[in-house]
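For subunit A:
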Amino acid sequence: MSTYGAPVMERERIERTPPAQTCAIRLEGVSHSFGELEVLSGLGLDVAEGEVVGLVGPSGCGKSTLLELISGLADPLAGSIEIEGAGGAAARLASCAYMPQRDLLLPWLSAIDNAAIAPRNRGASKRGAREQALPLFARFGLADFADAKPGELSGGMRQRVAFLRTLLAGKPVLLLDEPFAALDAITRGEMQEWLAGALLAESRTVLLITHDVEEALYLCDRVAVLSARPARIVAELRPGAPRSVDRAAAVTDPAFAAQREEALRALREHSR
Partner candidate 1 sequence: MKTWWISALTAAAVLAGGVAAGCGEKEESVRGGETEELELMLDFFVNPDHAGIYAALENGHFEEAGLDVKPRVPSDPAAPIKLVASGKADLAVSYEPEVLYARDQGLPVIAVASIVSEPLTSLISLPDAGISNPADLRGKTIATAGIPYQDAFIGRILHDERIPEEEVEQVSVGLGLEQAVLSGKADAMLGGFRNIEGVSLSERGENPLVIPVDELGIPTYDELVLVASEEAVEDDPEAIRLFIAALERGTLDAVEDPESASSAIVAAGDGLDPELTQAEIEATLPLLAPKSKEAFGYMDEAEWDEFAGFLADEAFIQALPEPGEAFTNELLPGAIPE
Partner candidate 2 sequence: MRRVLLPAAVIAALLGLWEILAQTGALAEILGIRESVSDVIVPAPSDVAMSLWEDRELLLDNGWVTLSEVVLGFAISVVVGVGFAIALHLSETLRLAFYPLLVASQTIPIVAIAPVLVLWLGFGIGPKLFVVALICFFPITVATFDGLRSVDPAAVRMMRTLHANRATILRRLELPSALPQFFSGARVAVAIAAIGAVLGELVGADSGLGYLITQAQGSLLTARVFAAVVVLSAIAIALFALVSLAERTLAPWGRKELR
């Protein structure tokens, strides 16, 4: 049994890069409501530093709300959330970078200026901020599009720029809210590979929300399954293979399919 009281899918566990012992994110008994509507109920989760954890659950179960609470944009009505041991909303805000579902790139800024928003907000000059962003652009294949306006970029590119913006906030924890939901299947696959590579290159603690179980299994060290509202964690899976950039290989692994079915079953069971 795991520490959360939820059954852990037993698998042959192949060690990945062992997560460090310090707990980057700790949730205990988190509950939240909007008026009469209870959204989260007694949710508990530990995320180690450098770990990539996926959250899957039925639509409207409160995943986005959970990310907002973790990020420090709001405080839960009950329970505690700690980031690297610090509990206050301001501390969480300082430690978390939140990538919302829509890319929300500002149309009046070029791609690189959009990505450089966080350094600029912290007081960097325009040039200084760009200098911080340029290497990332280069590394992730966006160098040619640095000066393009968001309107000129494809959906996939915009999501990449948004991700780089999130990275450039320089915060240890990344909260990604369904980053690829709006993309078509092909682009989504490419973006998943790209993200896998990015996270391998720049290690962060990541919470990834997705409705795509395959995506979660491919990208994450651990996948938590959430129930319908009021949400709590009802299952947890640990993918067999280490995170890798080769998506095709990972997805065609027979173990992968089995895990997918288990996850989907858990989802169906608890999605009422």
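Just so it is clear, a contact is a pair of C-beta atoms (placed from the backbone, for glycine too) under 8 Å apart; a residue touches a chain by one contact, two chains touch by 3 or more; residues count from 1.
A quick word on the picks: all candidates are chains of the complex that A comes from, given by their letters.
These numbers come from a predicted model, not from an experiment.
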Neighbour chain for subunit A in the complex, from 1 or 2, resolves to option 2
Residues on subunit A engaged by candidate 2 in the complex (per definition of touch) = 68, 71-73, 93, 96-98, 100, 102-108, 117-118, 120-122, 149-151, 158, 165, 169
